[in-house]
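I am attaching a structure below and will ask some questions about it afterwards.
All protein chains of the complex are present and in place, except for one that has been dropped.
Order of writing sets the labels: A, B and C. Residues in every chain begin at 1.
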Amino acid sequence: MIRAWLNQHWYVFTLTIKRLLSTPITNLLSILVMGIAISLPAGIYTLTGNLPTVSGQISISPQISLFLKQRATQDDIDLIRTKLEEDRLVASYQFVSKDQALYQLQLDNGLTEAVHNLAYNPLPDAFVVDTQNVSADIIDQLRTDMQTWPAIEYAQFDSAWAKRLEALTNFGRVLVFVLLTLLSIAIVAVMFNTIRLQILTRQTEIEVSKLIGATDAFIRRPFLYFGALQGFAGGVTAWLIITFALQILNDELRVIAGLYAMNFQLHAIGYEDTISLLLFTTWLGWLGARASVASHLWQIEPR
Amino acid sequence: MIRAWLNQHWYVFTLTIKRLLSTPITNLLSILVMGIAISLPAGIYTLTGNLPTVSGQISISPQISLFLKQRATQDDIDLIRTKLEEDRLVASYQFVSKDQALYQLQLDNGLTEAVHNLAYNPLPDAFVVDTQNVSADIIDQLRTDMQTWPAIEYAQFDSAWAKRLEALTNFGRVLVFVLLTLLSIAIVAVMFNTIRLQILTRQTEIEVSKLIGATDAFIRRPFLYFGALQGFAGGVTAWLIITFALQILNDELRVIAGLYAMNFQLHAIGYEDTISLLLFTTWLGWLGARASVASHLWQIEPR
Amino acid sequence: MIQLRHVSKRFPDGYMALSNVDLTIDTGEMVFVTGHSGAGKSTLLKLIATIERPTSGSITINGHNIAQIKPAALPFLRRKIGFVFQDHKLLFDRTVFENVLLPLQISGFDRNTATSRIRAALDKVGLLSKENVLPITLSGGEQQRLCIARAVVHRPAILIADEPTGNLDSAYARDIMAMFFSFHQVGVTVLIATHDANLLEDNKHRIIALQQGKLQNDQSMA
Partner (left out) sequence: MIQLRHVSKRFPDGYMALSNVDLTIDTGEMVFVTGHSGAGKSTLLKLIATIERPTSGSITINGHNIAQIKPAALPFLRRKIGFVFQDHKLLFDRTVFENVLLPLQISGFDRNTATSRIRAALDKVGLLSKENVLPITLSGGEQQRLCIARAVVHRPAILIADEPTGNLDSAYARDIMAMFFSFHQVGVTVLIATHDANLLEDNKHRIIALQQGKLQNDQSMA
């Protein structure tokens, strides 16, 4: 009983493979289109998954620079330190003394000589404050507060830039959303049409099988296999495309990473994500076939 | 004679329309997929066409800030002015006197009181230099030169940022390239498969016509019409998608533009571009049909 | 036993292909259906084979009213019937062997039994030497014989043949008819639609004549 069942499924499986190979160009093209359509949202997902790694290192979280008055005392500095400790919007901070700043200037810009010639250190003491990742408006508010603290010459926060960044991020998000919507439609459409094509070329088979006593499950089976297999192949294609594209992009990213003196690169699709991707596309193909065959079977039902 | 010819074409045209309508779902889906596939590269093209407008206004061309020594005289300033005039890498420059800077600080940050309390103006005179749009390395070289000019306390150029921007732009360019390659493949594949589907369902028609004496041109005609019409519909769909997407993106851009205190928005596809788009997709459909039918006609040639 | 009571069939375009047909066919009987082209022979056979549904009236097969049968039970009823289609309905992308295999696959036969049965059926219709070719390369008569092999391979209880000898020369037609007779002899109910005068002349079986969708003449009753 089980052997017969296995035999039947094995037969259908080999039949499906034979059919995929019998019209290789058409099927390859369908698989390719499906692969491309799937690879774009999956690729965007992979890139987004990579974002935390990258952005964590780049640290685009807002920074406020507090420049102290030239006449600020150690007490003033301690007071500011306490206030920063208490403020819940402050993620971390760093004190940069005027001597440190001058030394850094020397190092950074090879200005050793120029600095030596300075009559006095013109730089102020400063705090570099990393804030929590909240909206630019709130940070701006915080900056205004800090400006009123004692011994603060100037609190600087480039809120304009932060706002621009925020707006650009929103813009990107909308762009990605538009893309995803379009591509999802495309995937479903391609799936549906590929299987419709299959059914059109196998109309007689469906009809004859039905007329000589095949159950719907029997008729459906090869199409479901076909859909699933094609979905799977589409998933594999998408995986290959993404992996290849990441390779190219990583070459480009290495340049950027070098500029940031950091070592990041886009990670390939993970083990688990690969499995979900393939399962999902297989399932999508299966489902598309089911819907497509069902509507067709219904049409040839005697009335 | 001409009337017969016109009649025949008119007949084929109406036949094609009838056929497009006879399997509406399949054809709509094909047209949709084609539209989406076309809309992405066409959309990227439109966005790129918009870039000059936007970037021209944002002005991301590199800037060097020259801070003068406190003791710099009017002669020093004039000398620097002359040197800047002569330098061919300098696109434009602006002198910001220490008084101007202090006033600006007051205005920008509402620090009127704090500034009034200052014993002396701690800010230096400065030049803000817009350079030609050359690579970051060359600008960095220019900055080092300027550092040696007399009366210059410090020449500042955030070369790191410029380099990052440059690298990011490259990254974006590669991303777009990858996308375009994938989508071009997808378009051709969809075109080819749609017409293959047509031919598969009309195999008997091709065969019978051929057997009872139809010329290849006669047999090809309805398929060419079909391909062209479908290509045209795909182009129209792409146009609608792009126009709609630009609408959504413009809403988002209005926010960004507000932040830059500028008034830009993405322009819709122009009149001429629309016509080229439609002509191109129509031509693509026609061509795909021709290739597809030719291979099929050859197969049923008696041997 | 097959029973038709007041059966009418009106097609969606309004054409009345059968009107008010009453008919009883006993189990194991052999019946010929005749009539002009377009008289409704195929329609009658299709109704009995549950391929079409009657517009009105009832059709009972072995006690099951097929108008009331559940769609899920229909396939199992159809497996008891072998149908020789007038337009053959062969699968042109499968070999001759695979075409005959189809009904056995549907009924779930194991491969070995299937193979020997298929060979036997192909041998009977003279196509054993062509088992691995595609039907497109068969001559008209060979295609018809293939369709017959497919209809009998699973040894149905009811055999329905629509114009089974239309493309066959008299020698083959005799062979095929002999085959149908032998099925009849082992208790199979056999229904044959034909206009072949030779088949109808020298036979002692029941002949039903249709004219424009009406039962015109039923020789067994006479």
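Rule of thumb we're sticking to: a residue touches a chain if its C-beta (ideal position, glycine included) is under 8 Å from a C-beta of that chain, and two chains touch if they have at least 3 such contacts.
This one's a predicted model, so the numbers in the text were calculated from it and none came from an experiment.
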Which displayed chains the hidden chain touches across the whole complex: B, C
Full-complex contact with the absent chain, from B:8, B:73, B:247 or B:295: B:8
Option touching the unshown chain, where C:28, C:108 or C:166 are the choices: C:166
Residue in contact with the excluded chain [from B:134, B:208 or B:294]: B:208
Chain B residues that touch the omitted chain in the full complex: 4, 7-8, 11, 22, 204-205, 207-215, 218, 301-303
Interface with the undisplayed chain - residues on chain C: 11, 13, 15, 34-38, 41-42, 86-87, 133, 137, 139-143, 145, 162-163, 166-172, 195, 197-198
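FYI, only the chains that are shown with their structure count from here on.
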Reaching chain C from chain B through chains that touch each other, fewest steps: 2
Farthest chain relative to chain B (centres taken as mean CA coordinates): C
Mean-CA-position distance for chain C and chain B (Å): 66
Interchain centroid distance [CA atoms averaged], chain A/chain B, Å: 22
